[in-house]
Every structure is written in structure tokens, then in C-alpha cells.
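Note that one protein chain is taken out, while the other chains of the complex remain in position.
Right after this comes chain A.
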Amino acid sequence: MALETRKPGTGRSPDVNRELAGLDALELAAGARRSPLSRLWSAVWPMLVAVAIALGAWELVVLSGWKEPWVLPGPRDVLPEFWNVVTDGRFWDAVGLTMQRAVIGFAVATAIGVLIGAVVSRSMILRRAFGSLITGLQTMPSIAWFPLAILLFQLSESAILFVVVLGAAPSIANGLITGVDYTPPILLRAGKVMGLRGLGLYRHLIIPASLPSFVAGLKQGWAFAWRSLMAGELLVIIGDTQSVGTLLHFARELSDTERMISVMIVILIIGILVDQLFALADRTLRNRWGLNTD
């Protein structure tokens, strides 16, 4: 061991390199890495089990005879209809329109959220003035905006967009403000020693430092946008356009419960998939920064 070669008195310096290298090597003992396949499996099997349990519980409720089978059909009736729905081209057109609305609404909400967040986080007074208002907007059920939206924009795309943006923007702004607020003071001090000021301080320190919180805000913003959009598509039905919301609406009108539940499952799956994308972004960020303990 290099560490034992240290002699008393002088003549130590040639060993310093070796000692440092030895200490570095000891402290950097790498953990064992698992193969991607086994990691994928360990992520997937709990989900499969959860799906099986959910289907089982659903079937049990149906078997208990709590509701008539045409009101609440079981998975054995719904799953074939689900297959019919997702293999239909017109269904994917409807999903396309809904996703287009979601993406546009989310993009506008992000732009507005970032703008508001950036302005408010710059000043303590603005934060005191608007901080609780933004949080209040965030907790406000988006469906409460629809009467106003319909008065302002009638039954139009704009009405839906309005509510989606109002649903998502506060969370995104809040994520950014929180990130700026929680920039570690020690990093700010280090930045000042380096002479970071003004825009440079934002570009090189505050914006990167607030990224994890900003991603969390985006993720939450997406969830609100998606909920607002579904509410909007059920309430604001524009002409004969086909969206996920109208499919749900007309399935209910026609008492086509199998179809209705199939569409609901699709809504759930889209929500999960997008959430997974955000989770992936979050995980990548955390791994790069070393915020993960495992």
C-alpha cells in the first residue's frame, strides 16, 4: 500500500502523487452495474402485476353483479372493443387532433410560464405580490374557467387553448420560481467570486441550477394541461371535429359503454406515456448531477 510507505521527517514529496492516486482509487470504488435488460425487466414486471390486479378487481366488481353488464361491462367485453377502437384509422385521427391541441397548448403555456416565472423570480416584491396568486391559479380547477372561456371565445379552439394554457402555465412558472429561489447559496457565492453578474449569472448559474425544479414544473404543468384538455373536449364540441373528448361524449350518448371505457383506457395510457417521458428527463438530469443515491 502506498499509504504505508510514508516515512517520518522529510523526503515525503515523491510519495505524495502515489498516495493521492491511491486514496483516489480507494474512494472511487465503482458499484456493480446491472445489464439494461435486467433493469428494464425490473421496471416492467411491477407494472404488469399492477395491470393484472386492476383487471382482476374490475372483473370481480362486474361478477359481484353490482351493476347490470350493459352499464358496467367487464374486461372480457371491453378488451375486444378496445382492440377494434385502436385498429380504426379514424380513431387515430381523433387522437391526432387531441394531441395537437395538447402540444400547442403546452407549448404556449411553457412560453408564458417561463416568461412570468423569469420576471417574477427577479424581484422580491413581484414574488410577494404574485407568488400566492400564481399558486392560487395552480390549485384552481380548470373546469371553472370554461364558462368564461366560452363567453370570450364561443365554442372554438381558442376556448380550449385558453383553458389548457391557464391550467398549465402557473405550474410551469412556479417550477421556475422555485428553482431560482433554491439555487444553493454556496453556488451563488462561488459564482460571485468568479465575477458572474447580471445575464452571465443567469446563463451560467441560475438557469442551470433551477433546471431540476423547472422539469418538475413542466411535468406537473403537463398533467394540468392534459386534464384541462379532456374537460375542454367534453364541454366544447366544435362542429363535427373528432377528438378523444368527442369520442367519449358520443359513446356515452349512444350508451356504448365498451367503447367509452376503451377511450378512457387510451386517455390513461397517453397520460402514462407522457409522464414517463418527463420522468426519463428528470432521471437523466438527476443522474448527471449525482442527485440520485442509487
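To be clear about the criterion, contacts are C-beta pairs under 8 Å (C-beta built on N, C-alpha and C of every residue); 3 or more make two chains touch, one makes a residue touch a chain; residues count from 1.
The working rule: contacts and distances are computed from a predicted model.
Chosen from "NitT/TauT family transport system ATP-binding protein", "TctA family transporter", "Carrier domain-containing protein" or "NADH-quinone oxidoreductase subunit K", the protein name that UniProt gives for the omitted chain reads "NitT/TauT family transport system ATP-binding protein". Only one residue in the set A:Arg39, A:His204 or A:Arg283 touches the chain that does not appear here, and it is A:His204.
Touching the missing chain, out of A:Ile186, A:Leu199 or A:Leu273, is residue A:Ile186.
From the options A:Leu196, A:Ala225 or A:Val274, the residue with contact to the chain not on display is A:Leu196.
Residues touching the missing chain, restricted to chain A, are 3, 8-10, 12-13, 16-17, 19-21, 23-24, 27-28, 186-187, 189-190, 192-196, 204-205, 208-209, 211, 288-291 (touch as defined at the top).
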